[in-house]
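Notes to accompany the following structure.
Removed: one protein chain of the complex. Kept in place: all other protein chains.
Coming up: chain A.
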């Protein structure tokens, strides 16, 4: 078995498991980038998504100026192709992280790249809540906090899990590009050690590992969305 593997995927084996170019490092970098940028970008996206819904027409904080602010910021960042954003945002990254390259530096563009996408998804999820539920809650004297947490977020939780799954998968896609600023990760392995060196076996294995990540997130997300849903089908 081992012999078959080293014959079929010679360059995969020669890259090695540990070491700075190794598979373990690449997998670790992908998880690191996905986790932290999902956290920062997720919080930012959630805030903007909630902001968009609350300040929209008929929202409980209807306010045209704030709505326009959220809307324009989200649209602006969504309009920039990620590979360009990496370069565009470099001076800001420099200020925040102290360097423009490397895995940690990649968190800034990754977070900014993923948050507008997530904000739009959250907006759609929250907009799907029937206005009648808001009215009913208001009629029993619900506070602002009750409306946001007990009505908007709780009622949409299954839908939020679903959009989070989609966002995470698209975020893994973005981390693959972060190799361009030296952030490493499986995407970088596939391109730098696979494609560029004509070592196709490396590309195949890197792709396969990315697919496993996606699969885990998809299956986990679907399951969670299902058990959190009590609406009539």
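Methods note: a contact is a pair of C-beta atoms (placed from the backbone, for glycine too) under 8 Å apart; a residue touches a chain by one contact, two chains touch by 3 or more; residues count from 1.
By definition in this document, contacts and distances are computed from a predicted model.
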Per UniProt, the name of the complex member that is left out, chosen from "Pyruvate dehydrogenase E1 component alpha subunit", "Bacillithiol biosynthesis deacetylase BshB2", "YojF family protein" or "ABC transporter, ATP-binding protein": "ABC transporter, ATP-binding protein"
Touching the absent chain when the full complex is considered, from A:75, A:99 or A:143: A:143
Footprint left on chain A by the chain that the document does not show: 130, 132-133, 135-143, 146, 150-151, 154-155, 157-158, 228-232
